[in-house]
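Missing here: one protein chain of the complex. Every other protein chain is in place.
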Amino acid sequence: MNITLKYFSWIRVKLKKSHDLIELKQNISFKELKNYLISKDPVFKEIFEDKSVKYFLNLSEIDDENQLINNGDILAFLPPVTGG
Amino acid sequence: MNITLKYFSWIRVKLKKSHDLIELKQNISFKELKNYLISKDPVFKEIFEDKSVKYFLNLSEIDDENQLINNGDILAFLPPVTGG
Amino acid sequence: MIKITNESFDLETEFKCVSSNTNGAYSFFLGTVRSDLSSSNKKIKGIYLECYEELALVQLKKIRSKALNNWKLNECLIIHRIGKLDLGEKIVLVITASSHRANAIKACEFVIDSLKIDVAFWKFHLLDNDQKEMVLQKSLDNEKMLKWKDIIN
Partner (left out) sequence: MIKITNESFDLETEFKCVSSNTNGAYSFFLGTVRSDLSSSNKKIKGIYLECYEELALVQLKKIRSKALNNWKLNECLIIHRIGKLDLGEKIVLVITASSHRANAIKACEFVIDSLKIDVAFWKFHLLDNDQKEMVLQKSLDNEKMLKWKDIIN
């Protein structure tokens, strides 16, 4: 299955890209995805340790680490917003 | 001496005029002027009995009935305002 | 900037009068002629605004100074129409300009609340038969103003 990761603000700057398309063999939870990403690139450890970052799956905020991620899903990484 | 009276809102409507120029022989207090006006036209009794009406002498609100009125002064009669 | 006028005004033009790079926040209040009912429950045709202009200018200057000082504004503009106005027309505009939004917003509310009970304007409904009906002051407006007494010197 394929999922899209979208990066914003300092996370985008840090990763030097605005998005990633990743392929996985099976559905996984958000928690498992976090471990998977950290194993691929340790910079994700820093991101996930920052408690001010919010995660939105298909435009809804994730409030449960065990939430399942499905084929075609879009996961966005949102640092604290500063619009207005 | 001459003084100008300016009428607004329902007072203007009631008196059917927006101002009066009155001639007096000597300086008088606001209190004396009130009695003088009532003696000339009883409709002033109704006006002066309405506690919501404010009086401005030369653009400053009168807060003392004994305030003296001088030649050339402008006395305005202001019902509660309703702008904005 | 204070104007009492019988002509309408353009919001973008008035904004440009107070606009500056030192401001980050502007709060506007705009009052217009609402399709209202007369005391006999008939639709009004418009309003007529009477004004004691010399006094109103003095009163508006005082309110503006209080707003500028109490909320450290960079600018404050007040425009008030007089004369005959149709339904939907602009009556009053207040713009406050500040570095940050909280001050601009509070000051703007203070100016319009003050104007409603402290400035020499009188509103009349214009009725079908060309008659004028006096609009009464709202007790709510007086109560709202009391809130500011503790805040403003």
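Labels A, B and C are assigned to the chains in the order they are written; within every chain, residues are numbered from 1.
One rule holds in what follows: contacts are C-beta pairs under 8 Å (C-beta built on N, C-alpha and C of every residue); 3 or more make two chains touch, one makes a residue touch a chain.
Here the structure is a predicted model, which is why all the values come from computation and not from measurement.
Across the entire complex, contacts from the unshown chain go to A, C.
Contact with the chain not shown here comes from a single listed residue; of C:S27, C:Q59 or C:N103, that residue is C:S27.
Interface residues of chain C with the unshown chain, by the touch rule above, are 10-13, 15, 19-36, 87-88, 99, 101-102, 104-105, 108-109, 112, 144. If you put the missing chain back, the residues of chain A touching it would be 6, 8-10, 12-13, 56, 59, 76, 78-84.
Following the convention adopted for this analysis, only the chains that are shown with their structure count from here on.
Rounded to whole angstrom units, the spacing between the C-alpha centres of chain B and chain C is 27. Between chain A and chain B, the centres computed from C-alpha atoms are 75 Å apart. With centres taken as mean Cα positions, chain C sits 50 Å from chain A. Residue positions of chain B with contacts to 2 or more other chains are absent. Listed for chain C are no residues, as none touches two or more other chains.
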